[in-house]
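In this view, the complex is presented without one of its protein chains, the others remaining in place.
First chain written, first letter: the chains are A and B, and each begins at residue 1.
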Amino acid sequence: MEITHYLGLAAILFAIGAATVLLRRNAIVVFMGVELMLNATNLAFVTFARIHGDVTGQVLAFFVMVVAAAEVVVGLAIIITIFRSRRSASVDDVNLLHS
Amino acid sequence: MDTQTTMQTLSLAPWLVATPMIGALVLLVAGRRTDRWGHWLGVLASAATFVVGLVMLLDMLGTPADQRVGTHTVGTWIDAGALHVDLGFQVDPLSMTFVMLVTFVGTLIHVYSVAYMDHDVDRRRFFGYLNLFVAAMLLLVLADSYLLLFVGWEGVGLASFLLIGFWDGKRENAVAGKKAFVMNRVGDMGLIVAMMLLLATFGSLSFGTVLPAAGEGATAAGQGVMTAIGLMLLLAACGKSAQLPLQAWLGDAMAGPTPVSALIHAATMVTAGVYLLVRSGPILEAAPDAQLVVTIVGALTLLFGAVVGTAKDDIKKALAASTMSQIGYMMLAAGLGPIGYAFAIFHLLTHGFFKAGLFLGAGSVMHAMGDDVNMRRFGGLARLLPVTAITMGLGWLAILGVPPFSGFWSKDKIIEAAFVGEGWRPWVFGLAALLGAGITAYYMSRLFFMTFAGRRRWRPDEGSGDDGAPVRHPHEAPRLMTWPMIILAAGSVFLGGILALGDRFVTWLEPVTGHAEHHEPVLPVWLLMTLTLVLVVLGAFLAFRQYAVAAVPVEPPPALAVVRAARVDLYQDAVNESLVMRPGQYLTRALVYSDRTAVDGGWLGLAGGIGRLGARLRRMQNGYVRSYAATMLGGLGVVGLVVWVLAS
Partner (left out) sequence: MTASGAEAALFWVLAPLMVLAALGLLFARKAVHAAVCVMFVMVGLAILYVAQEAPFLGVVQVVVYTGAVMMLFLFVLMLVGVDSADSLTETIRGQRWLGVLLGLGLVVVLLGVIAQAAFPPAVGLAATEELTNPVALARVLLGDYVLAMEVVGVLLVTAALAGLVLTHRRRLSVRPTQRVLAAARVAALPQGSTLTPLPAPGVYAQNNAMDTPALGPDGEPLPHSVPRVLRIRGQERSATAVLAEEETLVARDDLRLLGVGPAADATVEQVGDPVATGTTDAGATDEGDEDGEVR
């Protein structure tokens, strides 16, 4: 087994996450798709760190996690706010800015 | 104060410009409040300038000849990198000559105008403009650099525009002012181009730097550049001095009040071109081709003006044509080089006196005849207007060049100088000058005889004589008008003789024009003088036969083609219209059309295309987050594809 197979797995997970963002309408599921994409990149980071023998890749993955955590807090708060006012968690309903 | 001169009064030079300028400012800014005494303030400003000029002249006469050239620098005007221009005044015999001419004749015209414009509600404004005119002209002749000269040059143009169109209630007057202004602009363009070339060639616009360097400039920058500068200066001079091909405005400029015509023709405006060429003498000497063109233009205009003058029935337009012709003499002389400069200025000086006198006389006649200018309606006025007739007669004899009147001393010298040289030039230019003198004698005599001699072609009261003739009550002008005319007539008689004796004037100008070796003309001097006098007498006799002895028809009789052409200024307006105006209009129309279709159409089409593209793109903005995400992801896919393709 080649180490690059990890990268292949990361690519597949990333694409699935992206497809989730495109295809699902529930904002929470869409959000989980985004998280999946972030995790896929983390896997790629970790793999590259191993390939190059440099822990900086892991540090970057760490930063991604932290930022993702912050993003989740704000994103979910926004979803809740929208849900409160519109009784819906569908991203298709949030197109008020479009005339 | 400059150290290289011992003139004590050099620092007075700025006041020569400032005094009339203050007068103009007070009169124009204070407005109607100065209506009651404004004209006297104008006269005072002009007279005070004359006094300042006189003090400086006396001071200059008291200094040795080699120390009469000086500059007074007030300060730095423009300091922009390589361009450094001082606000400075050039005081030398040439500029002082102009100062005296402008202020003296100008003051007399101011005094005359007090009476002439007595009934005009806008007399105060008129005097404001007159003062502005004098101030601009003095700035022009006193400037020590081409740029400052240009300021005065434009000021003169502005003042002439304001004064020619002074009675702008009538459309023709406003149009005449505009015509003068526009044609002057063409000349101004020449001066601007000349200044650019000078700056590029010599790196300076100051007379003190440029003129001494002109000789070396010809070798350094090449003959072509110097010729271009010379021709551009000539174009400028043609515009201001009404020489071919920019002569057309002068006749129409008669629309202005008569004192303005006197001022323009004698002192302030048309002489500026001659001044520019004489001042730029070293440049012209470095460009013989340009010099030749100057001479040719002078000769052509001399004959052109003379021919037009023979056919004009309007007393002022006849005088205007005469001015054109006389300035042609001066240009001819200026084109001859150092031997001609002094005579050009000398003739300009004497001409300033007798032409001012003639114009003021014409104004007096018009005053007597109810503002009529048609000489075919005059006749037999000598008895009724004795002072006018005598002063105009003296001016007439002066312009004819009858010895010992002023004109003889100056014009004869120019004819003599035109005959100096080798090859074909002396014969062509000399004969042109000689012929011009004969024609001048004819048309000036015609003017004089038609006005003052012969039978009257007007009626003193109803019911007498010819029914078609207008009723006129001619009377001599008031003293405020006659005295200036008398003084000018005295100048016409004596000035030339006084200054010519012992070559005084030529010597006086030598610090500026340089010393000219005496050359013998191709024909003996006595023969030339005799020929000139014979032609003059012949011309005068012809005019006497036609207009004093024979009856003058009230309506212009049918005549030869050449006379008909002369009556309409040798088709100058038609030529201008067909050669310049029409093509210009077509060009403008073509440009407008191409601007509308090609430029506007192109850009509007582009804008419309972008707008339609935007409308198409706007549909992509459907407000669905997932669509936007799809777009982003598509972009990511494209980037990945590019990486893939580039890597493989």
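Just so it is clear, a contact is a pair of C-beta atoms (placed from the backbone, for glycine too) under 8 Å apart; a residue touches a chain by one contact, two chains touch by 3 or more.
The structure displayed is predicted, hence computed values, not measured ones.
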Which displayed chains the hidden chain touches across the whole complex: A, B
Subunit A residues that touch the omitted chain in the full complex: 1-9, 11-20, 22-26, 28-29, 31-33, 35-36, 39, 42-43, 46-47, 49-56, 58-59, 61-63, 65-74, 76-81, 83-84, 89, 92
Missing-chain contacts mapped onto subunit B: 622, 624, 626-627, 630, 633-634, 636-637, 640-641, 643-644, 647-648
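The criterion applied here is as follows: only the chains that are shown with their structure count from here on.
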Parts of subunit B lying in touch with subunit A, wherever the complex brings them together: 621-626, 629-630, 633
Residues of subunit A touching subunit B in the complex: 18, 21-23, 25, 30, 91-92, 94-98
